[in-house]
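Here is the structure we will look at, set down as structure tokens.
Partial view: only certain chains, each at its native spot in the assembly.
Chain IDs A, B and C follow the sequence of writing; residue 1 opens each chain.
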Amino acid sequence: MSTIAKYPNPETDPRVKAVFDDIRATRKSDFINNMWHYLAFDPGLLEATWAEVKAVMATPSALDPMVKEMLYIAVSVTNGCGYCAHSHTAAARAKGMTAEQHADLLRVISLAGKTNQLATALQVPVDPVFDADHRP
Amino acid sequence: MSTIAKYPNPETDPRVKAVFDDIRATRKSDFINNMWHYLAFDPGLLEATWAEVKAVMATPSALDPMVKEMLYIAVSVTNGCGYCAHSHTAAARAKGMTAEQHADLLRVISLAGKTNQLATALQVPVDPVFDADHRP
Amino acid sequence: MSTIAKYPNPETDPRVKAVFDDIRATRKSDFINNMWHYLAFDPGLLEATWAEVKAVMATPSALDPMVKEMLYIAVSVTNGCGYCAHSHTAAARAKGMTAEQHADLLRVISLAGKTNQLATALQVPVDPVFDADHRP
């Protein structure tokens, strides 16, 4: 079930083919997951989305690639995005996430889901010491 | 502004004092942030919440303490919990998060916020290869 | 801070006055909380919103009035609506919510916030027995 039909032969469009080729080269895999197939209905949107995902997730940066996938899972789960929970859990595993780390990730994000509710329900005032603008 | 009044002298209750003492000992700091002051209206809720936060966040586990704080930030921001964004950003910094790592964290969680919207708007079907129950 | 200016004398508009009069009569109180003052910028929106709030929240129905306020808190907290958390916590208290019930409410809604994260992260398949369309 999708809101836009999947393109039967997306790579007949050279802009789509260029993105798909770069996904394959970057990931060293022939597999193109559905997200990119569906975004192909608008080549400009596909190009911009992939460019950003590549820059943020597939380029060495201050955070470890596996940690970045786990952060992606944390946001996706909180937003209730089933597709994203699936694709980024697979990615985190491919980047080395162990079962122990997965369980730990679940413990942290579910505890956060819990205490977020408490802090919001109580409308706890922010401690002045947390205010970066007035930190001594 | 809060929905429950802050207790003027919460540590006159021995159960609250025991939790506050353990928070101070665990964190090696005299500072007790507002979250715990407000939860003190129900000592049982305070005890259970602190016990879980201590077990998950302040006990060595499969994930690095700073990474756990960043995951907490990711969930808290997505849930729109201002208090939690403040307290866990402060905690991540106290555990060594650099400005570069902070910017990287923001890049990942904002990109996730973006692509979650795309995947949900398109209702992208989950690729069969992502289904753990049918993985070969 | 608001996105629409509060009207200085909203009751000079007879449609606004009629709604405010009905709020006072229904609640047996002279106090009109800010929500209604701000909605007054569009009398039609004010009338429709109050009519529904009155019908659902201030009319005897299958659920107890205090329980309805607690359900309202549960949704408002999960949506991160600070104003609503405040106004409905005050309403629940006015309808008899005790400190013990309040703590219990917090325990349930924070546990739900926690297990929602677990079920979504695991993408737990719905048990066939839960499907109302195929219940024997």
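By our rule, a contact is a pair of C-beta atoms (placed from the backbone, for glycine too) under 8 Å apart; a residue touches a chain by one contact, two chains touch by 3 or more.
Worth saying up front: this structure is predicted, and the values here are computed from it rather than measured.
Undergrad: Beyond the 3 copies placed here, what is the full number of copies in the complex?
TA: 6
Everything that follows uses one rule, which is that only the chains that are shown with their structure count from here on.
Undergrad: How many angstrom lie between the centres of chain B and chain C, each centre taken as the mean Cα position?
TA: 26
Undergrad: Between chain A and chain B, what's the gap in Å when you average each chain's C-alpha atoms?
TA: Once rounded, the distance between the two centres reads 19 Å.
Undergrad: Express in whole angstrom the distance between the two chain centres, defined as the mean CA positions of chain A and chain C.
TA: Measuring from centre to centre gives 33 Å for this pair.
Undergrad: I need the residues of chain C touching at least two other chains; which ones are they?
TA: Residues 80, 82, 85-86, 89, 106, 117.
Undergrad: Over in the complex, which chain C residues touch chain B? Could you list them?
TA: 80, 82, 85-86, 89-90, 99-100, 102-103, 106-107, 117, 125
Undergrad: Which positions of chain B touch chain C when the two form their complex?
TA: Answer in residue numbers: 1, 3-4, 41-42, 44-45, 48, 75, 79-81, 133.
Undergrad: Which of the residues in chain A end up touching chain C in this complex?
TA: Chain A residues touching chain C: 73, 77-78, 80, 82, 85-86, 89, 105-106, 109-118, 120-123.
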